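Note that one protein chain is taken out, while the other chains of the complex remain in position.
Letters A, B and C mark the chains as written, and numbering starts fresh at 1 in each.
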Amino acid sequence: MDLNLNNTLPLLIVLSAFIPGLLIFAIPDQREKLRTFLNLGGNLLCLSLIGVLLSGVYAGRVFETRLPLLPNMDLVLNADALSLLFVSLSGLLWLLTTIYAVGYFKGSTNLSRFFGFFSLCVSATAGIALAGNLITFLIFYELLTLTTYPLVVHKGNPASLRAGRVYLVYTMIGGALLLAGVAWLKSLAGALDFTATGILSSLPHLDPLHLQIIFVLLIVGLGVKAALVPLHGWLPIAMAAPAPVSALLHAVAVVKAGAFGIVRVVYDVYGIEFARDLGLTAGLAVLASITIVYGSIRALYQNDFKKRLAYSTVSQVSYIALGTAIAGPIATIGGIVHLVHQGLMKITMFFCAGSLAETLKIHKISEMNGVGRRMPLTMTAFTIAALGMIGLPPVAGFVSKWYIGTGALEVGAYWVLGVLAASSLLNAAYFLPVIYAAWFKPAQQEWPDKPADSRFEAHWMLLLPPVVTASLAMVVGLFANAGFTPLSWVKLISSREYGLTLVPFIPETLLSFPQLWLIILVPLLLASLFWIKPIRPSLGRFACWAAVPALLVGIWLPDTSVTLNWLFFSSVIALDGTTRVILLMSSILWFVAGVYGTDYLKRDKQFGRYGFFFLLCMTGNFGLILNQDVFGYITFFSLMSFAAYGLVIHTASAAALQAGKTYIQWVVIGEVVLFAALAGLAFTGTNPVSGLDNSLQPLWVSWLFVIGFGIKTGLLGLHFWLPRAHPVAPVPASALLSGLMVKAGLIGWWRFMPAGEVELPGIGATMIVLGLGAAFLAVLAGLVQRNPKTLLAYSTISQLGILTTGVGVAFRNPEAWPLLLPALTLYAVHHGIAKGALFLSVGLGNRLAKPGIAGALLWLAVIMPALALTGIPITSGALAKSALKSAVADIDWLILVLPLSAVATSCLMMRFLGLLKEHSAKSEQSAVGIPGILAFGSLSVFVVLLLPLLPQSVGFSEKLYSLPVLWTAIWPVTLGAALYWILRKPLARTTPVPAGDLIVIIETCNRFLFKQWRSFSHCLESRYNAWSDLTARSPIVRVERFASDAEINLRPQPGVVLIAIMLAVALTMVLY
Amino acid sequence: MMGPTVHLLPALIGIPLFAAISCLLINNRKITACFSLAAAALLLALVVNLLEPLRLNTTAGGLTYQLGGWGAPLGIDLFVDGLAMILLLVTAVLILILSIYSVFYFQSNEKAARFWPLWWLLVAGLNCAFTAADIFNIYVALELIGLASVALVALDGSRASQVAALRYALVGLLGSLLYLMGVALLYRTYGTLSVVEISSLSQADALSTAALLLITTGLALKTALVPLHFWLPPAHGGAPAPVSAILSALVVKASFYLLIRYWLEILAPAAAELTMQLLGILGATAIIWGCLAAFRARRLKILVAYSTVAQLGYLFLLFPLVAADNSAETYGTTAIAAAMYFLVAHALAKSAMFLAVGNILTAYGHDEIRRLQGIARQQPLSLFTFAIAGVSLIGLPPTGGFIAKWLLLNAAISNAQWWWVAVMLLGGLMAAVYIFKVLNLAFISTSLDQATGCAQVPLGMALPGLILAVLAVCLGFNAEWLIDLLSIGGTAETGTLK
Amino acid sequence: MTQDLIYSVTSLALFGCGFYGLLALPHILRKLLAINIMGVSVFMLLLATANHGTSIDPVPHAMVLTGIVVAVAGTALCLKLAVNINAIDQNERDSNHQ
Partner (left out) sequence: MFDRLVLHETSGTKPALKSSTKIACGLASFALSGGLIAALLLSERAGPGLAALTASRMDESGVENPVTAVLLNFRSYDTLLEIAVLLIVAVAMLSMQPSATNRSMVEVNHRHSGDPVLAGLLRWLVALATVLSGYLLWTGAYAPGGAFQAGSVIAGACVALKLSGRYHFFWHPLKARLLLTIGLAVFVLVGGFCATGDKRVLEYPLEYAGMLILIIELAATVSIAAILLLLFTGLQDDKPDATQAGRPST
């Protein structure tokens, strides 16, 4: 065999980790520098070799090391795309983990042993990645068990020894089963070299039953490492190991080895289609799904931080198996890419957990309160990773979930979406409290001082790795479609697997007007200034200016669109008629609210934080307005929703916290529903990345959209969070929430549902009914409120009900859409501005109570938007309403009903003014100074002026001032005012409906169910613990007892046994 | 027809005998040691030189040497085929390395004067057994091995080792006598002592069967097949380290090798499938029982000795597997290849392990497992050796033990004898349990006060074990040469092989 | 042929006797004697086999001679070990008395 790079490179990669490992063993413990040098040297060598390999494979060269092992059986190390993916991951994470471990173990003992085995472990992982046939895989797989065992027991205390024992018991049994499976398969099928389409499918005359049994053996063997339920018992216990080990075990080496093995077996040994025909993948998918859900549920109950992460791993790793088992090209992409994505995210989390434990001695979640302030970078990294785990865009986790979801739809496995949804919900349920506690709860104790030798919050070696991995997790999601990301590699793999072309060609229409991105980037960049300490407190002060570019662009820039292929799944942002109007309205409102906020919160200590979330919300808001593609939209949608959480709970009062909880719950549910809907849309659309064809979407997708966006819009029945969350925020934030952010749902409906294209009578009817119901019922609920902000929130529900009705009409009469769209746009803009102004007015406080011209003017400014909502002439309301009426003119009954809603609104507004008066009388001082008042005033002016300037109003504004129109506008207002006059006394006496109305009942039910579930799961948990103990320990004890008894009994009687043998001999002879 | 090297075949026995005589006569420890090392190296060179002529002689089935020029039925032949060659090779390698170890082990010990002659006589016996082609000659070889082993076990001088040796001697004599009775019956039946002649004549009559069973019982007793293993742990556990190593690695294998010869070649027609299954069952029992007992052992050396009992059980699985293997034509077939591979891997790993334990014993003066907690820091090399060897014994890759187990599994699966698969896997798991019981010692964090009372072990004692362990690992990287070697022979003179 | 049968059957019976002695008798000397009896029985069988009436087969005779030497060696070794054990016990007892 002549040696050249082609046939030695894979071996060299394995050796580049192996040899340093061996050398390190020989280094005395004290020679830290030398050891680190060796470690990093091996690391970098390994990485550069991988780099050579990557470029080589990219250039189409074949790398294969083949050493003879047995007759007809070689030891093969082969570099294909899949192995490269894994080997690059492990190489990279090895480097980071090494750096981390060096920092983590400063001043500890037995380090040569640790780092030696550490390197060997990576070497084994590289071997697993590069293994070219099943037996090579098996060899390295077992080697991995051996090399990780010393790492698990490294601490040497009873807990880690137990962990090691359990780990061994599990992995050894798994290894034995795997061995049996491989040996059996070998006797059937020969050399078992991995091939892209599977070995077995090409072989004739194999007994399917045998293959099925073998498959089960293999999967069980691999499933132990991949921690498939019920083979996962070792993993949480193995948390007794040091943090770098946990990181390595969970992110790269062990669980991934199992998952990778499953991928190999399904794709390259059985061949995916063959496996599906044998009915094997379905079982695997079910098993993986159970694991996903089960792991998440168990994670909920862990207080130990690392254990929670461990169960999260159990859950997350099974995505890989799930994606593999779904057996479609897209799901394959999702599964395999999750190999990398989960690695990046989970290793970040473990790094963070280790840093917390090492720097602050925090091991439990209950101890994490306020830790974000002490270690902001670490916790930011953690937050990014956790959000990614939940599946929030644009972090990597979303990409995998997205592909798995759409892939499942592709093959008709709709239930998988349910699993993904459940998992996301559960993920949120166990990660969000951690994030919340870290960032928002006050610290319980004094933290230990920062390390003296470091300028940072922790030793830089502990800080750098998580920051890098978190950034990577972010980057690979954000730029998913760029050529260098794992996703692109995996698409390549999948296309080879299925023989398809999965990388669609998208024309690059780049750089027509990149300025458009400025709108989004400016607030984002400003927000990132939050990390710079000196600027932080004043961040809120200049937050408002971030809205200016949007305003300018909205005014000056012509219609345009920008496509960036490398961003998201190829991002498209566009500015067109409707978008421009919404953008203008938004930017005005952001700016005004920003200015108002500068004034309103100027004495707030957390003003910086407020500014941060304000800017993030702004980014999200502008982003979702402009983004035309699915990924971008949902990214910014989530960004806005989650950032708004920070605004909702800003005051940190009990009510705010309660409201925040409700808010975030509904946000998460909404996200999950939207995920499912968008996945469905993406799959059914002709082109999953861009140019969505909404008209093709199946009915269930539309329904999910109604629900998903309905939550944001406060659709009746899904509105509960809204009256709670909006009032508790600081006044400017409330204005934004009610005026702007709820419109995101509306935009979603327009953009992703086939409005005006397809007739969806059922959906249309439902939306009309719910919309109208909201319009009236919300008024009723609002009337009895005492808090003006709550009242306004109900008013928002009511107004959005009318908008919903409008959308519903569009689904019943698609032909009305060309008229409806501008009308709805106008209405939305009108409502946004007016509602914003009204909310701001609540913050004026006792300034309203001041007599004189100033007070009168102020009151005028308050009454204007209130009247606008009722639709009185010369206000924007009149224009918007008449536009709406003319759009639905064909529907007689609606024309009758709309004025009635105006009556109700008028009544409500009267009540508001009344309340405001009371309110202002009671309040002792106002937080708002001149700038605030100016901002508020300007908004009131806009109420009158803005709408007629908009292009959409062309054709409506002319008709306004005819007498019948005036009449129709005025009589409901009068009627409403009269009604209020009659009802004002009883209303003042009525007990207010609690904010969020029906949610009280729901929450009571929830509490009850949760209690039940809790006791049930507690019971389950204790059972499980007993069981896992049984499997892990007591057989050994029993064996020990048995062995000692038996041996004592046997020893004196060898002769008797001998006699027995002789008798047997004699008898056998007699037989002859 | 044969190259000149073939004429060196008798030197396989001559060199050890000559070395034994010289060692007995020379009264200088250093000269004896040097002489022994030279002889061991010479022996290895000889065996390696014999590989090539063996390869050239595949048609003849192996190398035959007629001592005294008389030819088989009248005189005694030496015969080497692939199977024997492997054992000779393993013997030569092990002897060289163990001799190096012994030089250091007996450095300051007056027992060396007796050790070396006995050592070389044992080697002579082993080589004799591996090259024998005459059933009575085998008996003499067995006695040579048995008595030399007993004498070596007794070398230690403690009461326990004397008792163990005495028991071993009695068992050995009983085994030899059972064997001799078998020989007598065979001579009565066939009128010849030549292996070749008997295997061509042999049939399944009552006396042949009786002889086979007697021989089997005798050899099984010497191979320590459960339940006839009771003598092994004290004997192997009480002997000096190099002796334990050679006993576990080669001495028990010699009788196993003869069992293979008898069952698959000499008396193949009389070997009933039922009894082969019975042997397999005993083997399986040995695996389970040995592992249990090893786990229970409190002393390290006893643990290792029981591990030998268990590992020997795997070898006996050969018989049921071969019985079912109809395609078996040469020794290169799966089952035999697997067993031989297992034998070699075990020989290397187990001797490495015994050397490691010997070092520990030398260092601490005791080998109680519970009291060995500082071992990782004080005797890292020994523990490392133990670990690598242990991994091979468990059958984990990348070691010879893994390949061996893999081959065995393949043999079992291709013969559709699933129950053996289960036994093998279970055995591996149980082996892991007792091996890791020891390895865990390395990780238990200890306080410093326990780190006292450890003598230094010279590097010359630490390295041979490591070399053996590394060899056991290397064996896991390429199995082909061994299987190729094994397939030499068998065809020509074992036409009766099933 | 009857002569041959008498000798061989007797030798086999003797073999069984020796076997019993080896198993059942606890004293080491008896065990050694039993082993020797077994050896002798084998020799007897060999000698019986050697006798073909007219011609005598020398090979079994040679085997017997070799066997005897080996038996002597084995017996001596066992005895030596027993003596050693005995001496150790004696020493121990002596030191206990002191």
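Observations, loosely collected:
Please note the rule applied: contacts are C-beta pairs under 8 Å (C-beta built on N, C-alpha and C of every residue); 3 or more make two chains touch, one makes a residue touch a chain.
All of these numbers come straight from a predicted model, not from anything done at the bench.
Considering the whole complex, the residue from B:Ala154, B:Met430 or B:Leu482 that touches the absent chain is B:Ala154. Checked against the full complex, the candidates B:Ile21, B:Leu274 or B:Cys474 give a single residue touching the omitted chain, namely B:Ile21. In the complete complex, the hidden chain is touched by one of B:Tyr190, B:Tyr257 or B:Tyr306, namely B:Tyr190. Taking the whole complex into account, chain C touches the unshown chain at residues 4-5, 8-9, 12-13, 15-17, 19-20, 23-24, 26-28, 31, 49-50, 52, 55-63, 65-66, 68-70, 72-74, 76-77, 79-80, 82-89, 91. In the full complex, chain B touches the hidden chain at residues 7, 10, 13-14, 17-18, 20-21, 24-25, 27, 65-70, 73-76, 110-111, 113-114, 117-118, 121, 124-125, 128, 136-137, 140-141, 143-144, 147-148, 150-151, 154, 156-160, 162-163, 166-167, 170-171, 181, 185, 187-193, 205-210, 214, 230-231.
Basically, only the chains that are shown with their structure count from here on.
With centres set at the average Cα position, the gap from chain A to chain B is 61 Å. Looking at chain B, no residue sits in touch with two or more other chains. Here chain C touches chain B in the complex through residues 8, 15, 18, 22, 28, 31, 35, 38-39, 41-42, 45-46, 49, 59-60, 63, 66-67, 70, 73-74, 77-78, 81-82, 84-85, 88-89, going by the rule given at the top.
Those residues of chain A that touch chain B in the complex are listed here as 25, 67-71, 75, 113, 135, 138-140, 142-143, 145-146, 149-150, 153-157, 160-161, 164-165, 168, 172-173, 175-177, 179-180, 183-184, 186-187, 1036, 1039-1040, 1042-1044, 1046-1047, 1050-1051, 1054, 1057-1058, 1060-1062, 1064-1065, 1068-1069, 1072.
Residue ranges on chain B touching chain C, taken from their complex, read 136, 139-140, 143, 146-147, 150-151, 154, 157, 159, 162-163, 165-166, 169-170, 172-174, 176-177, 180-181, 183-185, 187-188, 193.
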